[in-house]
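Sharing a structure here in structure tokens format.
One protein chain omitted, others in place.
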Amino acid sequence: MFHWLEKNPFFFAVGVFVVIAYAGLIEILPNFVDKARPVKGLKPYTVLELAGKEVYKKDNCIACHSQLIRPFKSETDRYGQYSLSGEYAYDRPFLWGSKRTGPDLHRIGNYRTSDWHANHMWNPKDLVPDSIMPAYKHQFTNAADLETAYAEAVTVKTVFNTPYDDGIKPGKEAYEARLKSKIIPEALKVAKATKREDLIKAVKSGKVPEVVALIAYLNKLK
Amino acid sequence: MSLEELQQLQVIMYTVMAGILVVLLYSYIIYLYRSEKKGEKDFEKYSSLVLDDELDSKLLDENLKASNDKKE
Partner (left out) sequence: MQSNASLEYDYTVAKWFTWTAVIFGIVGMTIGVLIASQLAFPDLNYLLGEYGTFSRLRPLHTNVVIYGFTLSGVWASFYYSAPRVLKVSMGESKVVNGIGKLHFFLYLIAAASMVLSLGMGITANKEYAQMEWPLDILIVVIWVLWGVAMFGLIGLRREKTLYISLWYYIACFLGVAMLYLFNNMEVPTMLFSGGVGAWYHSVSMYAGTNDALIQWWWGHNAVAFVFTVPIIAIIYYFLPKESGQAIYSYKLSLAAFWGLMFVYLWAGAHHLIWSTVPDWMQTMGSVFSVVLILPSWGSAINMLLTMKGEWNQLTENPLIKFMVLASTFYMLSTLEGPIQAVKSVNAIAHFTDWIPGHVHDGVLGWVAFMIFAALMHMAPRVFKREIYSKSLLESQFWIQTIGVVLYFTSMWIAGITQGMMWRAVDEYGNLVYSFIDTVSVLHPYYAIRALGGLLYLIGVFMFAWNFFKTATAGRRLEQEPRYRSPMA
């Protein structure tokens, strides 16, 4: 009754496919209905925060930092309220990470300030003498890619109905307008909070350093 | 369909499929050993597919289609 398996590559391949595909179908699909719902009051990332998320991705922070607080007392004591599914509704991709060489960052915005972050990214050892995290000085000179972040906001608004205001729309002009009206002022606020003259000066000249965007993103994590 | 119904369906589908596959897997194993015991098949001879794998080695089980194509 099974003799066809050894000799007919077509039926064999179909058999393998059915066996491996059904697990995915049953396991994953039904959960899509539920899991994309945001928790109440969750706001999508601003363009500056998205640019910061891009820095987080580019320098691959998930190699050492998780964004997932598990429901244990030892974790909630250390990091705060355990993570809820709906909090990640605007994370594309998710950034849970799989390794904690450094601490969890899911609620870092609750207990670290902008100037702490700026000093820490400049040289972690200044604040935590035993730290093994490298310094990210290049983030102070590289400009954040606000344009791509803006493109991302437009895309998720168009495709996934992420609730952005009407100022987010396709095209260079809309971007330039948004840059002046919203993004630069927001960046300036963050830069001032870092208390670093070089960052304030850079933002005032219209160039937002990567670290400013990154701090805006980290402050949003709470 | 509400979420509860969907999750119910998920669990049922899972149980049914897992049940079917367990039955199939075990009947396959039984088939393997029984058909050899009855002398219908000899699976162990397939090991020689590796040991005699020269182009001029004797074929265990000739693929008639391929050789017919070549004769044409």
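Note that the chains are named A and B in the order they appear, and that numbering of residues resets to 1 at the start of each chain.
Rule of thumb we're sticking to: a contact is a pair of C-beta atoms (placed from the backbone, for glycine too) under 8 Å apart; a residue touches a chain by one contact, two chains touch by 3 or more.
Only a predicted model underlies this, so the values are computations on that prediction, with no experimental measurement involved.
Participant: Quick one: which of A:46, A:83 or A:194 touches the chain that's been left out?
Facilitator: Of all options in A:46, A:83 or A:194, contact with the hidden chain holds for A:83.
Participant: If the hidden chain were put back, which of A:81, A:110 or A:158 would touch it?
Facilitator: Per the contact definition at the top, the residue touching the missing chain is A:158.
Participant: For subunit B, which residues reach the chain that was dropped from this view?
Facilitator: 7, 11, 14, 21, 25, 28-29, 32-33, 36, 43-44, 46-51, 53-57, 59-64, 66-67, 70-71
Participant: Which subunit A residues touch the hidden chain?
Facilitator: The list for subunit A reads 6-7, 9, 12-13, 16-17, 19-21, 23-24, 27-28, 31-32, 35-36, 57-64, 66, 68, 70-75, 77-78, 83-96, 98-103, 128, 130-136, 138, 142, 145, 147-152, 154-156, 158-160, 169-172, 174-175.
One rule holds for everything that comes next: only the chains that are shown with their structure count from here on.
Participant: What part of subunit B is in contact with subunit A in the complex they form?
Facilitator: 3, 6-7, 9-10, 13-14, 17, 21, 27-28, 31-32, 35, 41, 46, 61
Participant: Quick one: in the complex, what on subunit A touches subunit B?
Facilitator: My answer: residues 1-3, 6-7, 19, 22, 26-27, 30, 33-34.
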